[in-house]
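Removed: one protein chain of the complex. Kept in place: all other protein chains.
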Amino acid sequence: MKLTVPIQLRWSDLDAYAHVNNARMLGLLEEARISAFWQRDDESAPAGATTAVIDTSPTSATLTLIARQEVEYLAPIPYHRDPVEIELWIGRLGGASIEVCYEVFPPAGTEPRTCYTRAATTIVLVDRESGKPRKMTARERTAWEPYVEAPIVFKHSRG
Amino acid sequence: MKLTVPIQLRWSDLDAYAHVNNARMLGLLEEARISAFWQRDDESAPAGATTAVIDTSPTSATLTLIARQEVEYLAPIPYHRDPVEIELWIGRLGGASIEVCYEVFPPAGTEPRTCYTRAATTIVLVDRESGKPRKMTARERTAWEPYVEAPIVFKHSRG
Amino acid sequence: MKLTVPIQLRWSDLDAYAHVNNARMLGLLEEARISAFWQRDDESAPAGATTAVIDTSPTSATLTLIARQEVEYLAPIPYHRDPVEIELWIGRLGGASIEVCYEVFPPAGTEPRTCYTRAATTIVLVDRESGKPRKMTARERTAWEPYVEAPIVFKHSRG
Partner (left out) sequence: MKLTVPIQLRWSDLDAYAHVNNARMLGLLEEARISAFWQRDDESAPAGATTAVIDTSPTSATLTLIARQEVEYLAPIPYHRDPVEIELWIGRLGGASIEVCYEVFPPAGTEPRTCYTRAATTIVLVDRESGKPRKMTARERTAWEPYVEAPIVFKHSRG
């Protein structure tokens, strides 16, 4: 199952070419990821948010560290008044890591539905005390499994 | 030959964990890349800047588009009062594209010389008029060849 | 008449205190201002957008320069999942300048309706060619007059 998260662009995301700056893209993906996976303590969880079983607050026992990111820019993203759509899912559940995959699309209802950007982020669960990776728990695995889909295939590979 | 560019961190680069936010890293790499490759019209070029043969101004005939970025986060980056050092070089000169490789280190003189981050950016030369990739010129190739070194090998690969 | 613009916060707007960073606030006000005053060439203007008579594109004959900003932080802004509300209006129409006033509130429906921030921005109309301020046209003045309300009164004054 894939989650679709609307993300509002800002004028300050644009560069002098009037396109979303490539360096800002990781910030937009971060917004989508947090929106989908964030532990909501004091709010009723919106639909699709049941994946959120990690407490990512600065005082939590678990750190979620980013180990790796790969981004492929397929088409420049112009300013859109309506939120762009970021689809995200889990490409792989490892022993202590998760690969989150993303595809960025124009606002809902826009034709053609150009895929602007594809990306993947590897997140490692780290024990705050020891600073070492820790095993994913059964509860976490169970919560995340419904969101596992085939990992993203990048158009361009290196080498 | 590799270039070493000092990049000053800002407090606003840090996240709630007091480490450089992963999404900000692309901005720091962008600073280093522009500093090394930027066409300097009205200034005497500093040492190592002779690679700069592309006019990247918004009115130039050539756009340099980012097609792909890969970033590997090896160790969290704490705040440093002195500029961190970003080493960069060209990993590959293609027909219409360049792969820029980076390694991010602590400020000069810091021991141990931890490699915090490794990254690679694929840049495509695009003709502004047609919007299509254009061949690298002989002049560009000659200017860049001294900076070609072995492409970065990432520690973690997907799959 | 005041305009109310919903602005979505981002996690990256927060600082290590988990409040919206004061320096980011000007960016949020900029979003609200552009959203309200932006010239929409190819879209049907939403309600309240008829103020938008300046073409702010980089090639326009008129530059809108920010001459002055004043921001008063009345209460720290925590993260809100729903967009905060920014009310804005024109506090003063000068010969070549406009004062935009803002008040920032929690998302619609939140009680109490705390005013987090009050701010005012002075914008000067500048002729791109000459670089000098230019008179507001009658058409501009007519378009903006409905949005003129009493200028903001700041709680704290200097001196």
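Order as written gives the chain letters A, B and C; numbering starts at 1 within each chain.
Rule of thumb we're sticking to: a residue touches a chain if its C-beta (ideal position, glycine included) is under 8 Å from a C-beta of that chain, and two chains touch if they have at least 3 such contacts.
Every value quoted in this text rests on a predicted model; they were computed, and no experiment measured them.
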Selected from C:26, C:96, C:115 or C:136 as touching the chain missing from the view: C:26
Full-complex contact with the absent chain, from C:70, C:87, C:127 or C:140: C:70
Missing-partner contacts on chain C, residue numbers: 16-17, 22-23, 25-27, 29-30, 58, 63, 65-73, 76, 99, 120, 122, 151, 154, 156, 158-159
Missing-partner contacts on chain A, residue numbers: 12, 14-16, 18, 21, 23, 58
Those residues of chain B which, in the complete complex, touch the missing chain: 8, 10-12, 18, 27, 30-31, 34, 43, 58, 81
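In the analysis below, only the chains that are shown with their structure count from here on.
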Centroid distance [mean C-alpha coordinates] between chain C and chain A, Å: 31
Centre distance in Å when chain B and chain C are each reduced to the mean of their C-alpha atoms: 36
Separation of mean Cα positions, chain B and chain A [Å, integer]: 24
Junction residues of chain B - those touching two or more other chains: 16, 23, 58
